[in-house]
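Worksheet: the structure to be examined is printed underneath.
In this view, the complex is presented without one of its protein chains, the others remaining in place.
Right after this comes chain A.
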Amino acid sequence: MNRTRIIDRTGGIFLIVVLAAGVLIPASNLLLPAGNPLHVPDYMIPLLGKYLCYALLAVAVDLVWGYCGVLSLGHGAFFALGGYAMGMYLMRQIGSRGVYGNPVLPDFMVFLNYKELPWFWEGFNIFPFAMLMVLVVPGTLAFVFGWFAFRSRVTGVYLSIITQAMTFALMLAFFRNDMGFGGNNGLTDFKDILGFPISAPSTRLTLFFLSAVALAAGYLLCRALVTSKYGKVLVAVRDAESRTRFLGYRVENYKLVAWVLSAMLAGVAGALYVPQVGIINPSEFAPAQSIEMVIWVAVGGRGTLVGAALGALIVNAGKTWFTGVLPEAWLFALGALFVLVTLFLPKGVLGLAASLSEKWKARRPSSDPTPSATPAE
């Protein structure tokens, strides 16, 4: 068996580009004068940071869909839960600077006549605890959900549909005011994070940089996982689940590890997303959002990790551009993207690039034929 390198050429380029962007974009924002064509204006920083969070989320989705064959239509739930954990920390940081000036209760609780802080809000004023929850809450949900689902051998479409039911149920729950998460309006009006004002340019640049680091680290983690022996088994589960089971592997455990890890990554993406966007509300749980995440992965190239991140960037940049220029046309474009990519680009942009370069190589004698690691389904 060939030992696959953890950092291959595409991955290396990707890591360099991400980390370089993480450094150079803030640098250009700080150092270059506003008139310079390479200057990145202030408003772009949180926008680009948002894209990086989406890219991390897409990597998480790709880990389960591309390498484990689990099409999750509920990753928005994990993303939003991570976001809510961060949002709760940020809410507690507001303290008595809220509209109602209550030192403990966030504004919406005062508004809804809460007398004291609900028990599940305790501890979120401590940053490390909140960050732990960013991992633990989505991870626990994924563990419980996956433990039941994989053990019962719920697969394929059925699994997709119940993940959708999960995020839909959570959306309905978070829309309720008595859940204690701000209902319809969600959590917003954040003031500062770790003592730094949240809308200050320096905080935004730091968050952007952290997002880039998180994306790179998330990619490396997933890449290390899928190139390990564990990853080989995972791909085997994806391509022939029954056969792998009959060979003696505990299929459900392999799936569960990837599933929980993916949920935690999604949670981290959500936690980085919230301070940059400044709001988290139940619409993040909407099933449509989760389906959109899947198309990011499909556009970039399923089962490549780099492609997933790339797809998230392409689709979201397209969305920003379209909704600015032709808001009517965005849904047409997105819809067409779904149809065309599934019909004509089953391996995504990255697959297209690979096949083009192979054609290019085929014209000249090639020395190292690498087996393509693409999903069967």
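Quick note on the criterion: a contact is a pair of C-beta atoms (placed from the backbone, for glycine too) under 8 Å apart; a residue touches a chain by one contact, two chains touch by 3 or more; residues count from 1.
Here is the rule we use: contacts and distances are computed from a predicted model.
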(request) Assign the chain not included in the display its UniProt protein name, restricting the answer to "Fe-S cluster assembly ATPase SufC", "Urea ABC transporter permease subunit UrtB", "Bifunctional protein PyrR" or "Molybdopterin-dependent oxidoreductase". (result) "Urea ABC transporter permease subunit UrtB"
(message) Considering the complete complex, identify which of A:V104, A:M131, A:V154 or A:V213 is in touch with the unshown chain.
(response) A:V154
(message) From the list A:R5, A:R176 or A:K361, pick the residue that touches the absent chain.
(response) A:R176
(request) Mind listing the chain A residues that contact the chain we can't see here? (result) 71, 145, 148-149, 151-158, 160-162, 164-166, 168-169, 172-173, 175-176, 287-288, 291, 294-295, 298, 328, 331-332, 334-339, 341-343, 346, 377
